[in-house]
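For reference, the structure I am asking about is given below.
Removed: one protein chain of the complex. Kept in place: all other protein chains.
Should a chain be cited, it is by its letter among A, B and C, assigned in written order, with residues numbered from 1 in that chain.
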């Protein structure tokens, strides 16, 4: 059994990891770290898991953790992971970071958008971007993985086949993203209160959301040329789920929807976490809820010569913790979807 | 007192009309028409209005209605109004139609998208498009008004100043629309069930929604050239409210957000139903809920040279029945917002 | 015009007061107090009111406030009002307190349940309990009013006719209350986050909620004998609204539903804020949303000889700020429902 530790175990990402790893046949949870809740039984924070989890949250000491764990997930705020990971790696752990710290090939971009100085390019450059559908092979040998969050995951899975095949004008990409509010984490904020969020939808951080450069970085790799795109996140009155509506101008005016469907199906043939929907069917986020599956549908508008791609994920699973486990499975040589849910409860 | 009749009084649009007209100081509700519910007390359908409404629903007989009413609102499905309106107009009524029947200057476009033959161009061409912010003067003399619904209202209010001033490339317009589910009406449909809608968001009718040609018709008038645009509606897990996120390419790369704010403020200075928000503030649909107000915010992205405009309305009020009353006020010479709510309850 | 001040203006109760007083024809808002937000424009906190409210929040100085206001609403946490009210009363203001400070005839009960010492029995004993349906006459001459919140309001309106007429065994009363989450106020708390509240219902403070002794105090007055009852509050995944389901054993096994309906209709004949529903109709909280109306329905179970009464209110209006304005109207000699909404938007 692989011994797993989770640092930042009491947030929404942490509790997803705990819940899914409980059902994973090849791992045991050996350590739950949470500085603010050190000494508290995990079951006192999440009583619904009391019959399954007996562990107590502990303070974060990387050297001690490395002795007890083979794999460590970091569910800490941006700027923490790059201080913890080196000691964990040195202690022989594989590290899966859910923050932004290890997602950028160029730390200058990270510094510009996240405002933190970084001098660890040596370690950072060994990190693999944890999107299995695009980086499956490197992930099989990864010790340090920068796992993308919900916006880049759903956006990149929607656009990758188009860019890879050179079917669209990369500068025409517009991503209109709709996210459930759990993406804001388990933090007591007025903007996340039920009474504020319910019955309301709004955009935020227009033209300046931090995930923009991250999506652009991977799009640039896929296109082979620098890509600048439009990314607009919206908050939706639901706890879980994310929908991406992506617009782009087709290069070839003769392409029809069926052509693109063929391209997508080929691109994702080996990807068990992606399901391309039949023609005319668009995904609902409820279908993805409670699963590590991304549903993708698309349409071509012959009037405007645009393609519209819609992708849906569970923001906390395929958009966060489930994907991190998928990366772990690959790096440990397990079956890619081992222990991960693939069908949700409906309704 | 102006005597008002409502045909199609028991749907969501009808009950909004009833509720707001109860508070209107210059009208009395003289007739409630609903063929399916003829003979039923309105208060039996909506018990919460029992202390205010004593009327019984009646069958629809235009000649009889014209004798009892000065003004008639038509809240009937598409394709009904153009059969009822002529008799009502002949009987001396002013007619405010909430369906698509009288919104098109070219009936061929209506026939193409709505699949019904029309031979009433003579009557139809007297209809005014019921968006007061763009057609205030003609509405003052209108007897027949084709009131736009929520998608065109929120879209056109978001884009009108840009097109009127020639600030954007009209072919670059993308409208990503998010609608509360009451827009689907009070019809028993599986897709509108609570258990299907809650915790879910999805796109529908991509590249083929019927409101596309209607929005394009007015945009074409504003731009002075034929406009084709992208319109994608989404269903949001909320009862009321609509948010439009509109993208367009700026013609002048030197424009900044403050410039546009000035343009919008000038454009809507005489429009009591539109509120342009200060720089950096984007609207939430909850702010508009229960009001006849449209909130508009915007941002310029200097990286992509696009403008992103966000508008929020209550889909059933400014996006439907409230706007119809606003048109009625203009055509009867009342103060434009008379009897209409301008501030909502929050939260 | 009556000059009105609101202390604690930025909470959910405060913003309701502001919104409704804006529509009140006999008052002007002269002062908004909020120590934490002193110096901030009210419209910066609630941008949707920016076109109607120009005031800036100010620090709380009772002597200064008394000079500028004829009436002051106190929307402060429990334990603050009894320190502010004396100076306001001395300065000639009428005071309407929305906290628990002035609701108890016996301050020992307050001290026991709220844990604060009180030595102001002299002032406190001049306070009138602000439930107009039970204390209309004393309220006409009141200068200090302790306005009840949502649980006591909906509970007492449901049970009052039964106790007053001696129709039930008072010791058999069970109140099962369902509340929207806005009742917890605009405080950043994990338990009020959207992701925690949505799709969930739970009981809290079973057998020890602070509103129990307050409800019992008024029930005791109505029954003429000490009453102890069961009160269980539940949190419901909705922002606004409250439903009370009240159970009691009938004294006379021959009573039928129609008898009770007659009793309730007689009891509330002069009460414009209460609407007794026809036989067989039970209220939905949505009907009451956005109104100062309480809807009441009831049923007798001949099998168990119990009466079940259901009442529905908007917890923030009839259950809080609307009722406080209703009390103000009475004490200033205005029409009882002046400026208060009586019909909601549906759906």
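What we mean here is this: a contact is a pair of C-beta atoms (placed from the backbone, for glycine too) under 8 Å apart; a residue touches a chain by one contact, two chains touch by 3 or more.
If you're wondering where the values come from, they're calculated on a predicted model, not measured in any experiment.
Of the listed residues B:124, B:182, B:212 or B:249, the one in contact with the hidden chain in the full complex is B:182. Touching the missing chain, out of A:15, A:57, A:168 or A:310, is residue A:15. For the options A:57, A:145 or A:288, the residue in contact with the chain missing from this view is A:288. With the whole complex as reference, residues 171, 174, 176, 178, 180, 193, 195-196, 198-204, 206-207, 228-230, 232, 234, 236-241, 243, 245, 247, 282-286, 289, 299-301, 303-304, 306, 308, 310, 312, 347 of chain C touch the missing chain.
One chain of the complex is left out; on chain B, the residues touching it are 12, 180-182, 186-190, 192-199, 237-240. Annotation for chain A: contacts to the undisplayed chain at residues 12, 15-16, 19, 22-23, 46-52, 182, 186, 198-199, 239-240, 275, 277-278, 281, 284, 286-290, 293, 295, 316-317, 342-347.
Here is the rule we use: only the chains that are shown with their structure count from here on.
If each chain is reduced to the centroid of its CA atoms, chain B and chain C end up 37 Å from each other.
If you average the Cα atoms of chain A and of chain B, the two centres end up 39 Å apart.
Chain A and chain C have Cα centroids lying 46 Å from one another. The set of chain C residues that touch two or more partner chains comprises 12, 182, 186, 198-199, 239-240.
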